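For this view, one protein chain was removed and the others were kept in their places.
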Amino acid sequence: MPYVNVRITKEGNTPEQKAQVIAEITETLERVLGKPPEVTFVVIDEVPMEDWGYKGLPTSKLRPPNPGPV
Amino acid sequence: MPYVNVRITKEGNTPEQKAQVIAEITETLERVLGKPPEVTFVVIDEVPMEDWGYKGLPTSKLRPPNPGPV
Amino acid sequence: MPYVNVRITKEGNTPEQKAQVIAEITETLERVLGKPPEVTFVVIDEVPMEDWGYKGLPTSKLRPPNPGPV
Amino acid sequence: MPYVNVRITKEGNTPEQKAQVIAEITETLERVLGKPPEVTFVVIDEVPMEDWGYKGLPTSKLRPPNPGPV
Amino acid sequence: MPYVNVRITKEGNTPEQKAQVIAEITETLERVLGKPPEVTFVVIDEVPMEDWGYKGLPTSKLRPPNPGPV
Partner (left out) sequence: MPYVNVRITKEGNTPEQKAQVIAEITETLERVLGKPPEVTFVVIDEVPMEDWGYKGLPTSKLRPPNPGPV
């Protein structure tokens, strides 16, 4: 019965990418810990860059708006 | 001083339903654990179906958009 | 598929009380939002009073160790 | 490597206020606990007043929409 | 800068299994979303079975203490 919460900045993540993350994490938990997918939740939260602080600054200040690999 | 976080898929939950959930959970914690409502937070997060993974798939793939009882 | 996280201070909450909270919240979500218990998680976290800050102080400073109704 | 999640009601908090909160919490964790800003996340969640329950009611029922100091 | 919180019941998960989960989730986020491991946190919470409610009951009531695949 895992509950997995994936928090990432909102930066152009596509539905396909998010579906891939959901599938892979579910598969990892099944193979490694024996957790059935039927009782596994993987929930993704996309947080606006203005609200995600890193190095004491909003990520929106650290990076231009276009998505980058952080 | 309970903090309760209710995470559900965003599927047509009405303000009245959410208010009912807030009221009932607060009442349960007061009656069962003696927690005064004045220091009880019940916070509801509605998560897009695309971001809630179940059985390794986004819920949006598991169900048509119209809300269903899951 | 609700995931409910109930965070409370660790103050003599009995297994019976916690089971009652789990049962009632599950029942509320089923009746009010139509969420089946088979896909409902209610997870209780008991936090040491030293780690729960309220009014700018650890609860352990606000109250004697014996459980009180907060 | 702290992860700090600041959950507040969505009530006119400005980007500047949120940036100030991020900066101050990061500075507190560096000075008090020795946590380097380069591995410190401070993530702000703004929750609609309708979804934040307090005293058994949605905050939207407790207060008029214009932001107030709660 | 992902923060991933993996919540599972406390049921004999070994350090090696948890390390494997950490490694695989980090690798998934790097490959699928381009998130560098140097800014990726994967945090596992093991919750006592008495505190994890499923089907309206504590998991400790649903299963004997020895770990099982749920």
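Note that the chains take the letters A, B, C, D and E in the order they are written out, and that residue 1 is the start of every chain.
One rule holds in what follows: a residue touches a chain if its C-beta (ideal position, glycine included) is under 8 Å from a C-beta of that chain, and two chains touch if they have at least 3 such contacts.
Please read these numbers as outputs of a predicted model, since none were measured by experiment.
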item: Chains on display which the left-out chain touches in the complete complex; value: B, C, D, E
item: Missing-chain contacts mapped onto subunit B; value: 1, 3, 39, 41, 43
item: Subunit C residues touching the omitted chain (full complex); value: 7, 47, 50-58, 60-61
item: Residues from subunit E at the interface with the omitted partner, ascending; value: 15, 18-19, 21-23, 25-27, 37-38, 40-46
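The definition used in the following text is that only the chains that are shown with their structure count from here on.
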item: Chain whose average C-alpha position is farthest from subunit A's own; value: C
item: Averaged-CA centre spacing for the pair subunit B and subunit A, given as whole angstrom; value: 20
item: Length of the line joining the C-alpha centres of subunit A and subunit E, rounded to whole Å; value: 15
item: Of all residues in subunit A, the ones touching two or more other chains; value: 1, 3, 7, 25, 41, 43, 52, 54
item: Chain contact topology (line, ring, star, complete or other); value: other
